[in-house]
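Only a single protein chain was left out; the remaining protein chains are all shown in position.
After this line comes chain A, so read on.
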Amino acid sequence: MLTLKQTRQLRTFLLGSLAWIVALLVFFPIFWMLLTSFKTELDAFSSPPQLFFTPTFENYIQVDSRSNYFHYAMNSVVVSFGATFLGMLLAIPAAYSMAFFETKRTKGTLLWMLSTKMLPPVGVLVPIYLIFKDVGLLDTRTGLILIYTLINLPIMVWMLYTYFKEIPKDILEAARLDGATPMQEILRVLLPISKGGIASTLLLSLILCWNEAFWSLNLTASSAAPLTALVASYSSPEGLFWAKLSAVSTLACAPILIFGWFSQKQLVRGLSFGAVK
C-alpha cells in the first residue's frame, strides 16, 4: 500500500515520463532530419536506418554551391517581419476597438474573420494570382507581405482580442478621464500592460509566415522566393536527394528554431495565459 507521498511521487514520475516521451516523439523528425543531412545519399536510405555513420558535410557544400541560401533567407526574414509588423499595425487597433467598444455585431465580425481561415487557399488562387499579375505584385516581397498579413490577420486579431478582454476597462477609462486620446490609450496604457500577449501574437505570426509554403510557391519565382521555395527545389520525382533535402531543410528551419528557442519563455507564457488557455 502506497502512502500519499509515494502516490504523489509516482504520479509526478509517470507524468514526467509521459511528457518526455511526447517531447521526444515531437522532436524525433527534426533530430532525424539533422542526422540525415550529415549522411551520404547511400546511407540516407539504407535499411535498417543507420544511427551511427561517418558524417559528411558534402550535402551542405552542395547546397551552398547550387543555391544562394542567403538570398532566400533574406527574403524569408523581410517577408516574415514585414507581414508581422503590418499585421500588428492593423490587428492592435482592431482588437482594441472590439474588446473595449463591443457592439452587437462584434462577435459576428470576429467569427466571420475566423471563417476566412476555413476556406482552402487553393480556392482563391486564380483570382489572387490575376490581381497580383495586374498590379505587378507577382514575385515581389511586397506581394508576399500583403498576402501573409491578410492570412494571419484573423488569428492575430483573435489572440489580441482575447488578451485585451482580460484587461479591466477601468484602467483605460482612468486614462481617458486624464485626457488621453485613443492613440495615447493604446500606446501608453494598453501596450505596456499586454506585452506578454503582444509578444506571443508577434512570435506566432512570425512562425506562421516563416513556414508558409502554398502562397510563396505559387506567387514567387526567383526574386522574392523565400526558404520554403528553396526547400521545394530539392524535392525530386526521379532521383534520391534525401540527404541534400535534409541539409537544405535544416538550413531553412535553423533560423526560426534558434529564434524560437531564445523567445520560448515569452511564447509559452503568452500562449498559456492568453487565447489558448
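Convention: contacts are C-beta pairs under 8 Å (C-beta built on N, C-alpha and C of every residue); 3 or more make two chains touch, one makes a residue touch a chain; residues count from 1.
Here is the rule we go by: contacts and distances are computed from a predicted model.
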Considering only the chain that is not displayed, what protein name does its UniProt record carry among "Decaprenylphospho-beta-D-erythro-pentofuranosid-2-ulose 2-reductase", "Putative ABC transporter-binding protein", "Benzoylsuccinyl-CoA thiolase" or "Glutamyl-tRNA(Gln) amidotransferase subunit A"? "Putative ABC transporter-binding protein"
Considering the complete complex, identify which of A:Pro120, A:Pro192 or A:Pro237 is in touch with the unshown chain. A:Pro237
Among A:Leu34, A:Met74, A:Leu90 or A:Leu125, which residue is in touch with the absent chain? A:Leu125
Using the definition of touch stated at the top, determine which of A:Ser17, A:Thr181 or A:Ser222 touches the missing chain. A:Ser222
Across A:Phe13, A:Phe31 or A:Phe45, the one contacting the chain not displayed is A:Phe45
Absent-chain interface residues of chain A come out as 40-42, 45-47, 66, 125-126, 129-130, 133, 138-139, 217-218, 221-222, 225, 229, 232-241
